[in-house]
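Omission of a single protein chain aside, the complex is shown with its protein chains in their original locations.
By letter and in written order, the chains are A, B and C; residue numbering begins at 1 in each of them.
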């Protein structure tokens, strides 16, 4: 059985590059030869043992690659095509998919859903930080890359662009809205770009790292708030003349950002939460207007599927949102352990790394 | 200055019937002579001092009455007309109103909103448990009662019917949904009726009082769950074959009901919260799927305004929802202190009382 | 190759029962043994040559049956299960499906859609008026029937219930709406039931056949208008006190019903069109308020897929809508030509026929 290189979760604290067999595929699958992939903040949660996955699993959920082989029941693609697949790979045939919740995809024959069941790569099946990856339900998930776009241009589509934009979409951003984004990591920066794309007229970014505040401005933030320079809630209320914001996007996953995001909402406003939390949350009574504020709290998991990817690549192609500045570092797959070291320690202003086998 | 009787908040623990001047009206107002009104659970919060209002305020926000006098700038009505006004009386001209958040109505000239600012009767201005009430912004709020409907038939429209239905509406109930309603007081019972009206095919009511469970069944609940007979979350998951519910409606305002409402949601489901909370809430990490469940938490304040009232009265007239069984007791205004005593102690199977001056 | 009986389109004017091979299935398909099916108005269009299909095609798109055989890539079902499939059988993996337009399903690998491409049974592939039918994309389309529901109880789900309800859903019917349904054939009657399920407080049915007007009343129509007793537009405007309706549902497919449906709309109202038209339509300038009326015209093709079928069966199980009175006649498959004769001539008060192999 031919072998390949893959970044494998060994135990909390250890993701290592090792050899594994090249995946075999079933009738609905495709085998991709990875040409570019990346590391996500979620992978760092896995590395640290904060998000549990099976030992021995290949990590990574952001594949750009070439179709190496197609399952026997797959039609409409050809070997050699360059494609991406979303981080979330819905089946297309589950009750969740047919109910409009494709990211919550579950087994196809029970009507029950499993939360986040659509996230499979590097979570419940082997992932993309490898020479090859098996893509399940290929006809739902393989999205051909237009020739004139480079791997790096579309590398953000599978996860952070889809997730960040979903923050604005689920928030229901409308023309003329005021939007705040809490935490300007890659997801938060994409949320800024998404809010701008949807017509927000005032976008406020909250972080403390100068490089991130600068990128946020380049992507559409009208104001940036450094939470170390004073209470961010007060700063935002001052910036909005006491009105508060229409939509606040949480892009970190902590009590502090969640609570602040709630406190700056105008009555009738929406908190759009993207963060992956690791502990219980508290909703302060006053921040929630005792339940009388006509507010909404909405959570979004990254939307996947080939149509979503097609749309995101069309945004890239249009030049409306240029996320390539987020790729700050590049590594070969054989050096992925160095990439993890850099990325997990947030050294050297890293935002995203490109990994090429 | 002519006098009238009014139920007045004196101090925590004391609402008494006393004399007050008949209200004077401004150019946009109307003066209503109350023919029927009622007591709301919120009034009990006020009585107990759990919700603060000014001492000396007339309580009550559910007026049925006759137009006694119209403000100088009011057109389109005539004295002697029988009307209702909603518990929430939006101005029609605030930024909140024009932004689609009429219940969050605030001062008309700042663009800022005040949470729940549309709730004025018995909160920020004198209320309806009196011989007369001043209705602000009369052209927005007075809704003529069709002749063939009795006062008692429309008595639920100003608050509990509007609020309860909003629970189903904000939850986005669709044909074929499974809906659970936590707590079957008047609001929860109306939420059951609202979920049925919107096409839910399975409605589960949760309470422990046998009379309430029985009324819930009459209004459309397919199943009732007595939370004293076992963990309601387990009972609901069993009833739904492990799937969970599409929409859960919280109609009490406690951590227990809120948390259970969250735990029974399917991924992608919506928690529609109607309760008035009196302490911070906790969102357990697992019940929230760590933020990855594509869930929504939505709060609704009672929608008001004459168009809402017109629609609700048309539902009453259609016979699609018969809420008159909720009026279990009747009192004269002069006996309203007895009515408060009965209602606040939930004696004698009381659901709603009708008060007639 | 084993043979079966099937109702076959021979030429305009002739659908005959003949022998055909039992279908073979591919890896994603299932073979159903039909236990009950029916004839649709669309089949009569095919019979008359008004809607073109290939000669030799088996007609019919409303299958209730038993799984006889499963394709090699199909999981989650077992042979012998009783199931239904929708009239529309989306693939689950097309761009149309992933874009929220499953009924417009097209080839899976182009991003283009084909109008009504999801309608395959008895249109582009062999249909259900036969001993057996091949169901494409079985994991998307097979929906198990609860044991306690009879074939006839679920026979309306695949098409007329799904289509009729979609009329109300696409119209955006809200609690308290006034809705009119033009033409009370099986689809229109289901639209009445759908409007009631969604909370319309006034439903007006328009037809001229007394039996249909009576069934409409039983399903929720508050008023019926016989268009032979006077201009239906005038009658409806009188019934609504000059206001017009919030939603008008067109369920026939003619200029007359379309135009009347437009004329009775209030400003801001929605015309929800279900009819299959056979000629150009005219929008009169005045009926369209010269384009200034904030109106919507929405067309809906029957939604399919197993989740839709599950929901519709849950409505049947709840007793909220009892459509069994629509089955007025029963035939064996061997007598289907008689059934076509009865149904196409609308004799004997026929609404729907049940056909059993």
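For this structure, a couple of remarks:
The criterion applied here is as follows: contacts are C-beta pairs under 8 Å (C-beta built on N, C-alpha and C of every residue); 3 or more make two chains touch, one makes a residue touch a chain.
All values derive from a computational prediction rather than experimental measurement.
The hidden chain makes contact, of the residues C:91, C:104 or C:129, with C:104. Only one of B:28, B:173, B:287 or B:336 touches the absent chain when the whole complex is considered: B:28.
Contact with the undisplayed chain is limited, among C:56, C:230 or C:268, to C:268.
Checked against the full complex, the candidates B:69, B:82 or B:310 give a single residue touching the omitted chain, namely B:310.
Seen from chain A, the chain kept out of the figure touches residues 165, 169, 174-178, 194, 196-199, 201-202, 222, 310-312, 314-315, 317-318, 320.
Interface residues of chain B facing the missing partner chain: 26-28, 72-73, 75-77, 91-93, 95, 97-100, 102, 107-111, 137, 139-140, 305-308, 310. The chain not displayed touches chain C at residues 96, 99-101, 103-104, 110-117, 119, 241-244, 253, 266-268, 273-285, 288-301.
Methods note: only the chains that are shown with their structure count from here on.
Over half of the residue numbers at the interface between copies chain B and chain C are found on both sides, making the touching surfaces mostly the same.
Chain centres here are Cα means. That of chain B falls 39 Å from that of chain C. Those residues of chain A in touch with two or more other chains are numbered 99-100, 110-111.
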